[in-house]
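Missing here: one protein chain of the complex. Every other protein chain is in place.
And then subunit A:
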Amino acid sequence: MKVPERPSRLRAARNRLGKVQFSVAVGMTLVWMLLFNGFQLRPESLGLLVLGFLVAVVIMLLFPMPPIDPGFRFRPIALVRMVAYILAKMVVASFSVIRQIFTSGEVHSSVMAVKLRTQSDLMLVCTAIASSIIPGTVIVEVGRDEWILYVHVLGADDEESIEQSRLDILELERQIVLALGTGKDVAALAGPAPTGEESP
């Protein structure tokens, strides 16, 4: 086993290098620059940039991660709109949760299944994070096989409000996909809107 050791090691090194994802490295470099105040123009700014990128590459060589599949696109205008939408939602929903704190009696709520229209892990995660950030909804369970989020909605005690919060989450998904989704995801949005009543 002495002879093939070298080529296999070479191949392993090349495999490792293949795990480096450029977009993720750029993201990590951005965080590095923010950490060390690199955007304030100083003589060492360029050095920080290069060093940050090298650190990002080394991290991905040491801890290889599966690639983000099927990837994502940045659409700046839609991204700004998505952030504004989420912030506005957060403010409105915060006040409705505060109102619920001060109404007397026990608060009733429901757990409901929301079937997403897109079939992409990244969009699922983003939607789950966004709806967790917005007050009044907590993700209890994710059915990844069927792309279903099980959401606990505070204060949803009749059919109408349950349906309303289902629509809210689908709208959230739409905003996120328009901002970050691939062309295939955007096309999936136009598909038939799930009613949610269908059993998985």
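Going forward, contacts are C-beta pairs under 8 Å (C-beta built on N, C-alpha and C of every residue); 3 or more make two chains touch, one makes a residue touch a chain; residues count from 1.
Just so it is clear, contacts and distances are computed from a predicted model.
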| item | value |
| --- | --- |
| Among "Allophanate hydrolase subunit 1", "ABC transporter permease", "Multicomponent Na+:H+ antiporter subunit G" or "Biotin synthase", UniProt-listed name of the chain not shown | "Multicomponent Na+:H+ antiporter subunit G" |
| Full-complex contact with the absent chain, from A:8, A:23, A:119 or A:132 | A:132 |
| Sites on subunit A contacted by the missing partner chain, in the whole complex | 31, 33-35, 37, 39-40, 90-91, 93-94, 97-98, 100-101, 106-113, 128-129, 132-143, 150, 152, 154, 156-158, 162, 199-200 |
